[in-house]
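Below is one structure; the comments refer to it alone.
Every protein chain of the complex appears in place save one, which is left out.
Chain lettering (A and B) follows the sequence in which the chains are written, and residue indices restart at 1 in each chain.
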Amino acid sequence: MNKNVKWLPAILAPVLVIGAVVAAPAVARAASTPPDKTAQQVLALIATAKDAAYSGTVEQHSDLGLPQLPTAGPGSSAGGSDATAQILDLLTADHTARVFVDGASKQRVQVLDKLAERDVIRNGSEVWTYDSKTKKANRITLSARSSAGSGTPIIGPVPNDPDTSTPGGSATPELQTLSPAQLADRAIQAITPSTYVAVTSTASVAGRAVYELELTPKTGSATLVSHVVLSVDAATGLPLRVVVDARGQKADAFSVGFSSIDFSTPAASLFRFTPPTGATVTTHTAPATSPTKKPHAAPNAAAHPKPTVTGTGWDTIVELPAGATATKGSSPTPSATQSKLLDELTTAVPGGRALQTSLLSVLLLDDGRVLVGSVPIASLESAVQ
Amino acid sequence: MSRAEPARAPGARPFALLGSELATLFRRRRTIAMLGALALVPILIAIAVRVTSAGSSGRGPAFLSDITQNGLFVGFTALTVSIPLFLPLTIGVVAGDTIAGEASLGTLRYLLVAPAGRLRLLGVKYLGAAVFAIAASAVIVVVGIGIGALLFPIGPVTLLSGDTIGAGDFALRALLMIGYVSMSLLGFAAIGTFISTLTTVPVGAMAATVVLAAASQIMDALPQLSAVHPWLFTHDWFAFGDLLRNPISWDSYAQNAVLQLGYIVVFGSLAIGRFTTTDVLS
Partner (left out) sequence: MTTDAAIETSGLTKIFGRQRAVDDLDLTVPRGSVFGFLGPNGSGKTTTIRMLLGLAGASSGEIRMLGAPMPGALRSVLPRVGALVEGPAIYPFLSGRANLLRLDAADLHAPSATRRARVDAALDRVGLSHAAQKKAHAYSLGMKQRLGIANALLRPRDLLILDEPSNGLDPQGTREVRSLIRSLAAEGTTVFVSSHLLSEIEQLCSHVAVMSAGRLVAHGTLEELRRGEVRVTVRTPDAANAARVLTELNLPLDEPASGDTAGSGDSVSAVLVDGVLPETVTAALVAAGVRVRGLSVAGETLEERFVALTGEGFDVAG
């Protein structure tokens, strides 16, 4: 009996397993290439997708050049009671969420944490948020205007970043009357002065063929953003992924996109939420402004003083006046002096402290003002004068 | 001259060895003690919560704060507490003992001379460890639900998503959870069985197996190693929470099944390669 022959399966099996692991993505990538489209056509395609019904899993990765902290025991990775830890988690950790969408007025997002979950459920004018860790539920009734089917998903895979000019962002009532093509034209006009736009159609996201809309700032080194890639489903026009690359960093600084998607209508029961017994329920009536993803932010938003915006395009700097960030105890951003952790992350600069990430710079002035921009720290400092 | 029939005799049951293995495993005092220790986890949790009536939200293991309102959560809390250490410890003991234990007793040579067949013996031994994994997770969940129902009020269960389910759905999800947790341990059991073929010292195999589970969990907690995280056999151990979402998130179930299968194939093959070629000299 030859011993070597008996060892053969033991050697072959790992080779086959590793081979399958390597080969599987290669097979999945073999999606057919859709016909070429211009940037305008792609943007028009996006605008048609507002009534789509789908469900899928969204993954968010961040690599902002911040230190990564080990996740300790079960359930401690996200949603800690400390607000700073929560923000840090948001900035440094990866997140997975499930999204269920049935048209413009029914959405549900579940942020999947380890043995925990944060939910936002919208059913018409009624919005619920629920956090399984704190057992807190918020009920927000949208005003008639904002709930009338503005086509603005309260939440979604596309972040509300004005720089990227995605139609999923802050749509104004005026824009609602425009056709998708007009909307696309406007968007292109708005971004072309500051941005090179290119379209490719060879990639795939979540197993679907997509158009990749690549936005490259014309401003060069004035901004930290190297380029932004928006992947749009070729068949439905649904944005499937956004990737933001930072200057001088190989890994994507920020990406959020579908890892799987299914274009069948989710069960209607998913959008009917009844708070569980034992949960603390708070009721709010939302102002006309579009609610944001953060459940805490919505009720407080009106109380904040108005920020000052300087510059346009990629090197815009936002200045938040004193008091805007250190309002109530429930504020997600505690003042810098209160948090030791924040002290460790920031560096001292004349007149305050600065936080430099690969995509965003924050200047915390001693007088309480905060400057934020996707620009080098030096630009923020010069903006103070 | 008496001549026994070499062909399979009528009435021979091919699964007799598996039955014998399970009977031997579960009649063993050590096995019973380990299952007893696992049953103690939910009991201690329930009593501690009952006595102190502590339910401070956000502190302690997941689901702990739910217990006072619904005793059915004791089983889930106990699972959360047991998965990092107690479950791998007990399964490491059983899996590390599979071949090395027989070798150290010397009974391995008699099983092989019987003849049990090396492949069949290895398969039966691994199945024994797998059945123990199921029993271990079932004990935690079932005892937890039982003690919870005894000491606390019970009622409809709130899922992580905030939705509420009834008794039938809860029973189904508890069963699925037992299935998920035991499945999560199958790859680990395969590693333990392979290590067990390498030595005749069962304690060494058990220790090495348990240390691997700890090492894998430590690696899983280091963000610097995030590239290897999806390949760690412990990576999806806590994803049993996905069964408490609405709707159930099957992604982790499927992903974990594939991952565990990969570990079973790789370490199973290594164990077969090792065990079918090695000289049994103990």
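Following the convention adopted for this analysis, a residue touches a chain if its C-beta (ideal position, glycine included) is under 8 Å from a C-beta of that chain, and two chains touch if they have at least 3 such contacts.
Given the structure is predicted, the values throughout are model-derived calculations rather than measurements.
In the complete complex, the residue from B:G106, B:G166 or B:P230 that touches the missing chain is B:G106. Seen from subunit B, the chain kept out of the figure touches residues 1-14, 16-17, 19-20, 23-24, 27-29, 105-117, 120-121, 277, 279-281.
Here is the rule we go by: only the chains that are shown with their structure count from here on.
Averaging C-alpha coordinates per chain places the centre of subunit A 38 Å away from that of subunit B. Subunit B meets subunit A in the complex at residues 57-58, 61-63, 65-66, 69, 80, 83-84, 155-156, 158, 160-164, 221-224, 226, 238, 241-242, 245-247, 249, 251, 262, 265-266, 268-270, 272-274, 276-277.
Subunit A meets subunit B in the complex at residues 3, 6-14, 16-17, 21, 57, 68-75, 79-81, 92-94, 98, 110, 112, 114-117, 119, 128, 130, 132-135, 137, 260, 267, 270, 273-279.
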